[in-house]
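Missing here is one protein chain; the remaining ones are kept as they sit in the complex.
Each chain gets a letter, A, B and C, in the order it is written, and its residues are counted from 1.
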């Protein structure tokens, strides 16, 4: 399926990209991360969390949304 | 010695008096209270604390100030 | 312990929102501050025996109160790492819905301001000789006691 990856804060800066579409056929967040690490090597040594449907996911979570967010450490307040 | 008794809040209302001078020859707060109870019977069933030099006193404290304050329960804030 | 001078905490009548806004604005030049915490006491229109509180008329043993406020300030500066602290209390008539107590603490870090504001407010309730005459809508009254 076609999914949109959104990069926030520091991650948008280092990937040079706020949002990109990709064709994705794997099933878990872990799979997705592998693909993203190949595409953007710089992500490997960055701390980030992944969210879909406005909730944080673990590596084992299945990808069910067509929009995935990569979130660097929070800095609100 | 001549001392000034100051009544605050409810106590000023029930005694009808905010401040009065009296000649005082006893030594402790306890003695003073006895005199005040005789003068203002209404004080007997009122809750209050006594302060001099901006500090609260116990019955045993000696009267050393020429100004004594009778304070009903606090209601700040 | 910093040695702060004795201040007059009392203000005649209600504390206005403009006064509060000004007070906050004055701290915007202090750029080491990261967190402010403000407590506001507001006069409640409590209903007691079917009569509603319309206002509280505050009086105080002002000299003793200012000394006690000073002690509370010094104790709070000693206990917590605060950049600034301000306390204002009304005297005279404050209508229901209006503000009668304004406590304002600021610090580099947020962790300091939460326990500091609670400490100061509880100390004020306990130790400050302020008296409140609750005036009902029918002009009768009763004397407020802190709980």
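The criterion applied here is as follows: a residue touches a chain if its C-beta (ideal position, glycine included) is under 8 Å from a C-beta of that chain, and two chains touch if they have at least 3 such contacts.
Fair warning: this is a prediction, and the values are worked out from it, not measured in the lab.
Considering the entire complex, the omitted chain makes contact with A, C.
Only one of C:9, C:91, C:121 or C:135 touches the chain withheld from this view, namely C:121. Checked against the full complex, the one of C:21, C:48 or C:145 touching the unshown chain is C:21. Contact residues of subunit A toward the unshown chain are 6, 8-10, 13, 51, 54-55, 69, 71-77. In the full complex, subunit C contacts the hidden chain through residues 17-18, 20-22, 24-25, 27-45, 96-99, 106, 108, 110, 113-114, 117-118, 121.
As a working rule, only the chains that are shown with their structure count from here on.
Remark: subunit B and subunit C have CA centroids separated by 26 Å (rounded to whole angstrom). Separation between the centroids of subunit A and subunit B, computed from CA atoms only, is 73 Å. Among the residues of subunit C, none is in touch with two or more other chains. Multi-chain contact residues of subunit B (touching two or more other chains) are absent.
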